[in-house]
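Removed from the display is one protein chain of the complex; every other protein chain stays in position.
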Amino acid sequence: MTKNQRKSIAALAVVSVIMSITVNSNAMHIMEGYLPPKYSIAWGILCIPFLVAGFLSIKMKLKDSRRNITLLAMAGAFIFVISSLKIPSVTGSCSHMTGTGLGAILFGPTAVGILGIIVLLFQAILLAHGGLTTLGANTFSMAIAGPFLTFGIYKLCMKLKVNKWVSVFLAAFIGDIFTYCVTSFQLAMAYPSPEGGVGASVVKFLSVFAPTQLPLAILEGILTLLIMIALETYAKPELKMLGYMKEAK
Amino acid sequence: MERDRKKVHRHGHHGRHRHVSIDSYAYISGLKEWNTPYKVSFALLAILAVITADSPAVSIMTMVFMGGLSIGAGRIKSGDYFRLMLVPAAFIITGGIAVLIQVGTGAESLLRIPFFNTNLYITKESLGQSLGLFGKAFGAVSALYMLALSTPMGEIISTLGKVKVPSVILELMHLIYRYIFILLETNAGQKEAAQSRLGYCDMKTSFRTFGGELANLLILSMKKSGEYYDALESRGYEGNCLFWEEKKKLMKKQVFWGAAYVGAAVILLILF
């Protein structure tokens, strides 16, 4: 290792620590103004099939019983609330969960798409996390890509008879990591490097956000797990009620 | 009004709803009486102008114009406004660094540091691009704030209805908005109760408490949702939420501000 390399690593470590202590780490909402119009539109269009599927699944649930409307709204509000509550922390930094992974496990990924876009719009307007023109891109990464992968991994682990708690942790953790990767990719597409193009740029975005996003993904996994354990211990009937929501896709 | 604003201030920092202080400004803003569809279009137009023009001049002008509108006409306290502008700063700076710093051979760079087997460097272009991005992000955010700080959520939802968003979605939005505050208030109570029983004494306990709180909140909300539906139905709800919409007139002054913005943007684009 050369002297320079050692210096670089030390510098990186210092930056990482500072970032993870001081910066408010939310899930990676792309801010308003960050994406050029064509990317805003393209990501928005990409969301449409998923949103239509989500819309139809919600319609179906309401056709089953109109009473599901308040249940669905509560689910949406719950996702917003867990993503806006400060996670307990020793460093004094302010981090928040995404919540959509837990949402996908509890309510199913199709419904979470619709609830997710509503929650993201509210986050943009009420909390200034994300934005209006970046709503499509954020919906794709946070309300579609992440939740679908989380749900897929969870189901797969169940099928492979992996321990239930390990499955929950893995699903939420990997779903979060995936969201972070998709967001980095979205940013890299819009801002490719002159040398190495989009590929090199993805690496850059992944690395600058890593100090905040990697610990956050682990936290997301742990908290999702803790919430699921608590639910299993004292809310079996409610989980059944939600299980119904999942099945009626 | 002055008392109102103080109250909001309190809510904003120490109240139970500190997470959503933007919301509390929306109900007391001086721009509240603006015609809502017009205001939404104005904000969107400004955001689009910033991101399509990709011109620092337009970005800076938007920032100044929208900031002036929010603080001057909207009567948002300037201290609060700048504090709010810092919310997106973390993302904008981190993202800006990624655009600013390039990796590779780094010919013609302003600054170059060896990094493992390659170099980190900054070029004139990357510096320009990241500064431009800074401007665009803050410009667009200021336009978003002009809307968010002056428009109650109910009105934004009604405006979505005007562009034919399905009524089920609008209904869900209305209910979700209302339930968010109920859940936040419930959670504030839970947190106090947990703290009084030393639920946040150390890291491990804190996490356990936090998880338990949220699980409880979910159960509670699922249980309550049935009662909430009963209450809806008892007041004649038949599967289609009708909400009162205040009719807000489009006044000359509002049109003037819009025209002034467009004029300024056009002039800047011609000049620069």
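Descriptive notes on the structure:
A and B label the chains in the order they appear, each numbered from 1.
Operating definition for what follows: a residue touches a chain if its C-beta (ideal position, glycine included) is under 8 Å from a C-beta of that chain, and two chains touch if they have at least 3 such contacts.
Please note the rule applied: contacts and distances are computed from a predicted model.
When the listed names "UDP-2,4-diacetamido-2,4, 6-trideoxy-beta-L-altropyranose hydrolase", "Cobalt/nickel transport system ATP-binding protein", "Lipid II isoglutaminyl synthase (glutamine-hydrolyzing) subunit MurT" or "Gas vesicle structural protein" are checked against UniProt, the chain not shown comes out as "Cobalt/nickel transport system ATP-binding protein". Considering the entire complex, the omitted chain makes contact with B. From the options B:Arg75, B:Arg112, B:His174 or B:Arg208, the residue with contact to the chain not on display is B:His174. When you scan B:Ala231, B:Val255 or B:Leu269 for touch with the missing chain, the hit is B:Ala231. With the whole complex as reference, residues 7, 11, 17, 23-24, 27, 32, 152-154, 157, 174-175, 177-178, 181-182, 185, 224, 227-228, 230-238, 241-246 of chain B touch the missing chain.
Heads up, the rule we're going with is that only the chains that are shown with their structure count from here on.
Computed from the mean C-alpha positions, the centre of chain A lies at a distance of 18 Å from the centre of chain B. Chain contact summary for the complex, chain B toward chain A: residues 19-20, 22-23, 43-44, 47-48, 50-52, 54, 84, 87-88, 90-92, 94-95, 97-99, 101-106, 113-116, 123, 125-126, 129, 133, 136-141, 143-145, 147-148, 153, 156, 166, 168-169, 171-173, 175-177, 179-180, 182-184, 187, 200, 203, 206-212, 214-219, 221-226, 228-229, 232, 239.
Chain A meets chain B in the complex at residues 4-5, 8, 19, 23-26, 28-37, 40, 55, 58-59, 62, 66-67, 69-74, 76-78, 80-82, 84-85, 87-88, 90, 106, 114-115, 118-119, 121-122, 124-129, 131-133, 187, 191, 193-196, 200-201, 203-205, 207-209, 212, 222-223, 225-231, 234-235, 238, 241-242.
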